[in-house]
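Shown here: the complex without one of its protein chains, the others still in place.
Chain naming follows the written order as A and B, and within any one chain the residues start at number 1.
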Amino acid sequence: MKGIEVRQVTKSFDKQMILNGIGLTIEPNKIYGLLGRNGAGKSTLLNLLVNRIPVDLGEIRIDNETIKDNDEQLAKMFLMSEVNLYPKNAKVKDIYKWTEKFYGGFDFELATNLSKQFGLRTNTVFNKLSTGYRTIMKLIVSLSVPVEYVFLDEPVLGLDASHRDLFYNALVESYAENPRTFVISTHLIEEIANLVEHVLVIDNGRLIIDDATEKVLSNAYMISGPEDKVDEYTEGLNVIGSDKLARIKASYVFGTLNNKPIPDLINIDKMDLQTLFVNLTSGGSNNE
Amino acid sequence: MQFNFNSSEPIYLQVAQQIEDAIFTGGFKEGEQIPSTTEISKEFHINPATVLKGMNQLVSRKLLEKHRGVGMFVSNGANERITLNRQQNFYNKYVIGVVKEASRLNIDEADLKKLIKQGYQSL
Partner (left out) sequence: MNKTVQVIKYDLSYFLRLILIVYAWMLGLFVLLPTTIHLIGSGTKGVLNTVSISFSIASTGAVLVNAALLFYFGFLTYERFSFLIQNGISRRTGWAAKVVSLSIISLIATVYDFIISMFSLLDGDGYNAIPYLSLYGHFFRSQIPNMVMMVIVTFIFMLTVAIIGMVVGSFFSLLTRRHQKGALITAPIIVILLFTVLSRAIRSKLISFTAIENFSKFLIGYSKTMGNFNPFVPSMIMVVLIIISLIISRGLNTKLKIKRGE
C-alpha cells in the first residue's frame, strides 16, 4: 500500500497519555487538515510520524516499511515544526545547502525566489532571525525539499497577514506544480478550510474525525429558531453544541437529519469548518 | 471574477456558480479561455482538486470545454444555455419566495402585481 499507516499508536509523556490508540492512513497527493485544541496531541502525532520520538505502542509504516532506522523512508517526509532543530550558528544559506545534501535535492530556484519575496536574507545566522522569519525560513525549506509528505505544524506562527497570504500562494502553486501530500496543523482554520481535502480532528488524544472535508461538512448543520421548536426538532439528533440568545437558540448538529417535517419557524444552515471544530472539541458543553 | 465564499454550499458548487455568473454577465466571453485551476486556487486559496471539480461540473453542463494541453474555454452557446436554465429555475428560485413573503405581509395578488410593474418601470 502506498501511503503512511498509523496503527493503534499510543504515546504518553510523564505518565500522561497524549495519544490513545490512534489509527489513520495518510494517502499520497492530498492536502490534510489536522485539527485539535492545544495539547490535543497534534504535534506529538507529527513528531511520531517522522520518528523524532518513538511510539510507546503501535506502529507507523510508510509504503509498507517501518520508519525506524530507515533513511529511505524518512527521506520521504519533512516536518516543519514549532521547535527549531537547526544549528543555531548556521547561516540560512548553509541550512539550504545541507538540506540539499541530506535530502539529495533542493529547489534552490524556488527557495531563492521565496526568500526574496518574503525579504529573508540568506546570509543571516538562523539564531539572529526573528520568530516570524524563522517560521518563514522553515516554510521555504519545507516547500523546497523533494519529499512526498510535508507536515506543517503551525505553519503561519508569527506571520503577519500579508506574509500568510504569500505563504498560501506559494503552497498552492507548489502543490499544483508538484502534487504531494501536505498535512497542515493550524489554529487558523478558516484560512485553510478551502484548501484541505481531508479533515483529521484529534481531541483528548483520540481521533474523532477522519473524513473528506466535503463529507464532513455535508453532515454539519446549524438549526436555529425559537428554543422550544429547535429542541423539539433536534431531539434524537447528534447535537454537539448550542448557542442561545433570549429565546432564540442555535443548535449544532453533526450527523444526518431525520425525515421529520421542518417546522416553519426553523432555519437550517450548513456549518463551516471552524464552527464545527469549536463545537466538536469543546467537550459538548453548551455555551448558554 | 469575484468570489465570495461565505455561503454554506460546497466550495466546488460555489466555484461553478461563480464561473457561470461570470459567463452570464459577460466577464468571460464565449470562445475565450478562462483562468486555469492553479490561477483560481492560488487567488482564492482553494484546493486545485476542488476547483477542477467545479469546472468539470460546468464541462458536463456544456458551458466549458477542455482543450487538451491548453486549458478551459467558454463553449459556444454557453450564454444561451445559462439563460434557458435560469428561466426554467426562475419560478422555483424567486417567484415562490416572493409570493410567500408577500402573503405573510398581507400583500395581495393585485398589490404584488402593482409592485412588479413599478419595479419594471424603475429599471
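Here is the rule we go by: a contact is a pair of C-beta atoms (placed from the backbone, for glycine too) under 8 Å apart; a residue touches a chain by one contact, two chains touch by 3 or more.
Every value quoted in this text rests on a predicted model; they were computed, and no experiment measured them.
Novice: Specify the shown partners of the omitted chain in the complete complex.
Specialist: Output: missing chain touches A.
Novice: Which of these touches the unseen chain: A:G23, A:G104, A:G119 or A:G255?
Specialist: In the full complex, the listed residue that touches the missing chain is A:G104.
Novice: For subunit A, which residues reach the chain that was dropped from this view?
Specialist: 13, 47, 50-54, 68-71, 74-79, 83, 85-88, 98-99, 101-104, 147
As a convention for this text, only the chains that are shown with their structure count from here on.
Novice: Averaging only over C-alpha atoms, locate the centres of subunit A and subunit B and give their separation in whole Å.
Specialist: 32
Novice: Contact residues on subunit A for subunit B in the complex?
Specialist: 31, 168-169, 172-173, 175-177, 191-192, 194-197, 214, 217-218, 269-272
Novice: Using the touch rule from the top, collect the residues of subunit B that touch subunit A in their complex.
Specialist: 5, 8-12, 37-38, 41-42, 44-50
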